[in-house]
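Of the protein chains in this complex, all but one are displayed in their positions.
And now, chain A:
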């Protein structure tokens, strides 16, 4: 088994009759920072959500550290793994969402501690100290006992990132984490992600921030109509796109405007 952190093979996913992923292949090594770009409806978010089984998929395999996610094949029959097993596998990845999805009835620290206590079975004190460490890291230690409703969008998203990363995932998934933010709040979130990338955290980002994708990632994947349209290092991708589709997409995106 090659030492891929993430290996996606021939991923197929349909909603009813509509096929949104039509055979995606992708591998990722430890420490890779990969941005997934593409127009809406191209399947970027769906692909990300398949990786932690927030979406079921009908064909192909996804493995993390060689461990097959979500499904197993027994006697030629493909079966969904047991709920408990899937829950354990979901904790291999951390995810930050477009809408933050903090738990509104818990303080920032409690949001981060919940998974540590209930999934990792740490004591309250251990969980608290890890939570404080990560809240400090995203610059929000002073807000540890604030509730999500008392925080700005950018602060909420940073807490959400701390919540995901405190679980010590093998891989972080970012799903358009700045799309719901006011423009002046985008930067504080991107800075956090950038500093995590510099620490060697492996991450997969779906983003519309082309400039950010260009700066932070070592590889870019362009999704087009449920397939990978083009992939490569950001320099090639953004400056010398091979396909018509990608150059068109870049023209209409924020990257073309500079």
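Going forward, a residue touches a chain if its C-beta (ideal position, glycine included) is under 8 Å from a C-beta of that chain, and two chains touch if they have at least 3 such contacts; residues count from 1.
Following the convention adopted for this analysis, contacts and distances are computed from a predicted model.
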**Study point:** Among "Spermidine/putrescine import ATP-binding protein PotA", "Amino acid ABC transporter membrane protein 2 (PAAT family)", "Sulfate transport system permease protein CysT" or "Dihydroorotase", UniProt-listed name of the chain not shown
**Key:** "Amino acid ABC transporter membrane protein 2 (PAAT family)"
**Study point:** From A:164, A:201 or A:246, residue that would touch the chain that is not displayed
**Key:** A:164
Revision key, fill the gap. Of the candidates A:50, A:69 or A:102, the residue in contact with the absent chain is A:102
**Study point:** Contacting the left-out chain in the complete assembly, out of A:88, A:124, A:235 or A:251
**Key:** A:88
Point to revise | Residue ranges of chain A at the interface with the undisplayed chain | key: 52-54, 83-84, 87-88, 90-91, 93-95, 97, 99, 101-105, 114-115, 118-119, 146-147, 149-150, 160, 163-164, 167
